[in-house]
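Note that this complex is displayed minus one protein chain, with the remaining chains in position.
Going in written order, the chains are labelled A, B and C, and every chain counts its residues from 1.
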Amino acid sequence: MKHLHLTILSQRQVAEGYYEIGFSWPHDLAPPVPGQFFTVRVGSGPAPLLRRPFAFSGFTAGTAIPDAGTPDSPHTGEARCIYQKRGPATQSMTGMAVGESLDVLAPLGTAFPEHPEQGRPVLIAGGVGVGPMLYLAESWRSLQPLLIIGARSTAFLPLEALPNGIETILCTDDGSHGSQGTTIDALNTACSQNPDLSDNLGSVYACGPNPMLAASHRWALEHQRTCYVSMEQTMGCAVGACMGCVVPVHGPQPYARVCMEGPVFDSQLIDWEGLQHG
Amino acid sequence: MKHLHLTILSQRQVAEGYYEIGFSWPHDLAPPVPGQFFTVRVGSGPAPLLRRPFAFSGFTAGTAIPDAGTPDSPHTGEARCIYQKRGPATQSMTGMAVGESLDVLAPLGTAFPEHPEQGRPVLIAGGVGVGPMLYLAESWRSLQPLLIIGARSTAFLPLEALPNGIETILCTDDGSHGSQGTTIDALNTACSQNPDLSDNLGSVYACGPNPMLAASHRWALEHQRTCYVSMEQTMGCAVGACMGCVVPVHGPQPYARVCMEGPVFDSQLIDWEGLQHG
Amino acid sequence: MAEQHTGFDPAITIGSKQLPNPVGVASGTFGYGSEYDSLFDLDALGGLYTKAVTLEPRPGNAIPRMIETPGGLINSIGLANVGSRRFVTEKYPFLSRLACPVIVNVAGSQPEDYLETLEYLEQHTDLWGYEVNVSCPNVKCGGQAIGTDPKQVESLTREFRRRTTRPVIIKLSPNVTDITEIARAAETGGADAVSCINTLVGMAIDIHRQRPVLPMATGGLSGPAIKPVGIAAVYRVSRAVQIPVIGIGGIMNADDAIEYLLAGASAVQTGTVNFIDPDVTVSIIDGIARYAARHNIANISGFHGLFS
Partner (left out) sequence: MAEQHTGFDPAITIGSKQLPNPVGVASGTFGYGSEYDSLFDLDALGGLYTKAVTLEPRPGNAIPRMIETPGGLINSIGLANVGSRRFVTEKYPFLSRLACPVIVNVAGSQPEDYLETLEYLEQHTDLWGYEVNVSCPNVKCGGQAIGTDPKQVESLTREFRRRTTRPVIIKLSPNVTDITEIARAAETGGADAVSCINTLVGMAIDIHRQRPVLPMATGGLSGPAIKPVGIAAVYRVSRAVQIPVIGIGGIMNADDAIEYLLAGASAVQTGTVNFIDPDVTVSIIDGIARYAARHNIANISGFHGLFS
């Protein structure tokens, strides 16, 4: 993990309130992998104060990027992230221009497993969880993942950023795009319409709001699949030092750190009961 | 005095670290006069927190400005200010673009006297005090004011913003432009080189750092002229409510408020001794 | 300007009187009202708390008197005011014409000063009530020296109580080990409400001149930086006493005010924000009413009921 000053290479809106930002990556640092995240310091004043964590949504290796990095350590790749405009920090990020510097701590956290278990991986995404699932889908392209993305309504689906050639089911709460209902509803419908699919599906990977993660976990349990979830929690240090970002887990320790042991966890480890009270 | 949302009409750099910003003015509000000031709320977060005070450096009446004000109350004038980039608020102001909205409380404070006493008025300016003196010089153009502007060195002189057709003496601490020395040195030199000038000079008007104001006051005393100074003090409310911006004065009350009784004071009223300790 | 939202009664009972709505302006940040008169309709306020009034005029502290800090403001005004007599002749005439409750913030060096000021005001004015400032950190005696001692707070409150039937509000200092102890002392002494909090003791140093920025060294810290301290104080105090608590500290907008009401405050005061957004109270009053309507809150206790 390094404290980096990277160069913004791209920024575009991908859905209502959602943006994709791309920034340079040092040639001598291992590329980020799906599930890992980084933190950004926005501005230099006392507010917003804390660094903000974001998951990587993609990475493109490349050739040296002009004016990014130093001659000794040129930047050769582009890392990307899809973020939602929520409060002061993300608001301010939408105003950052190509060429500006981004203060980044990266790469952080425990990624998704490098190889999925047998079968077509099922990737379930919603809200700010879409970014990492797009990256995971891309990296497992050859394994024919099934990607399911849910949103409140059409406008919030990152249609601009969807991958080509990956089977993707979209669903919305209001039915304005794809089927109406949750991602799990969509998954169940797909399985019941196509029993072959159901048999072919392997383990489950989810990132999104906690209720979506809990539902993915329950679905996986019922269908005897493994499930990995990528969790969120307000962070202090993001490097494992402050014990601020913990979630309740089963096991000898009552809590695990989202920034170190996570953000990706085997869903069986999570104490979903305990989490609800948080 | 009103709480206004004005439209930025212009912004340009006029010297190293100095900028001139222009913004719309409601048709139904009296134009600001030289010596008056306004306060700006920069950003919407907890820092910078307080509104920042700035003096008007000019005003141009005009016709309705598109997209400024409302149909009921169109904005028809442009008010201007010259400001120095110092800390967070002014730093952030340099990034504001034409068309953006400016949160302004204006007009505030007691102006320079509308008419000068007999003779050619002497206007002494330095640093962030240049703006209001340019406005005063402009408004007294027909009275042939003598404008003296001092700066550390050439780069800090607002050469871009100087008025045409007004006798202006420039001086710098390092002699890189005009004579070397203070504004009072320059004034003395001019007087000794041209005794006629000396006789013709009327009252003195000064805005700039406190030592410059004190020197102007002493010069005026020695030469039996009236002197008006425009003072600075950290402000809270800027409307006379908090007693935060006071300066020590002679008279029944020990302090006067820069935002109400000032910023322009008859220099004889100021307790220059007491001010030094502040 | 504030819309009417049916079903929500914004009034709050304090002792024998009512505040028409929960949003007042804090002492020292609103002068004597007239300064803000051209900016909005002062009659809409749920309380106008004047700058501290002392028996005799006070020049206030040496300059500079203010310095901005991260998210905050340190002031060292030092109870600068025209004194009780000139208050009555110069400031009261304007205030007496306002429809909103006018509360004079009373201060002094000795308990006797407070009481003489009170007696003078009782004789020469017809105010809504008094806020007793036993929490000013910017003066050597009086103020905080009294407000950190429960015995003195109780006895001063009792003396106020004996001399007036108008609401008596004790303004608490956060610079104590246990603010609930002071609040209970005020309640025992007969206070109708407590306001909390006054400023925190704070200081800034000029590293270029190697000396304190403020000549008195320390001053009072206010503004958004202290909101968490104010919320914690109100939460604790409102659970320790039966009388209403008026929440103060770092309120910048309606959401902040709602935080205070949920924490247990029955009313709030805006302080530093009046310098930043001088007509913000209008939108805070409105924002509270909208929130109440959205959550079917019938009156201020409804906020407390909703809180878990």
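What we mean here is this: contacts are C-beta pairs under 8 Å (C-beta built on N, C-alpha and C of every residue); 3 or more make two chains touch, one makes a residue touch a chain.
Fair warning: this is a prediction, and the values are worked out from it, not measured in the lab.
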Shown chains contacted by the missing chain are A, B, C
From A:68, A:105 or A:229, residue that would touch the chain that is not displayed: A:105
Which listed residue, A:151, A:190 or A:246, touches the chain dropped from view? A:246
Absent-chain interface residues of subunit C come out as 69-72, 74, 148, 175-177, 200-205, 207, 210-212, 217-218, 221, 223-229, 231-232, 235-236, 250, 252, 255, 258-259, 262-263, 291, 295, 306-308
Which subunit B residues would touch the chain omitted from the figure, given the whole complex? 45-47
Residue numbers in subunit A that touch the chain omitted from display: 1-3, 41, 46-51, 105, 233-248, 253-255, 275, 277-278
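The working rule: only the chains that are shown with their structure count from here on.
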Chains joined by the largest number of C-beta pairs are B-C
Could you state the distance in Å from the CA-based centre of subunit A to that of subunit B? 53
Two or more partner chains touched - positions in subunit A: 45-47
Residues within subunit C bordering two or more other chains: 70-71
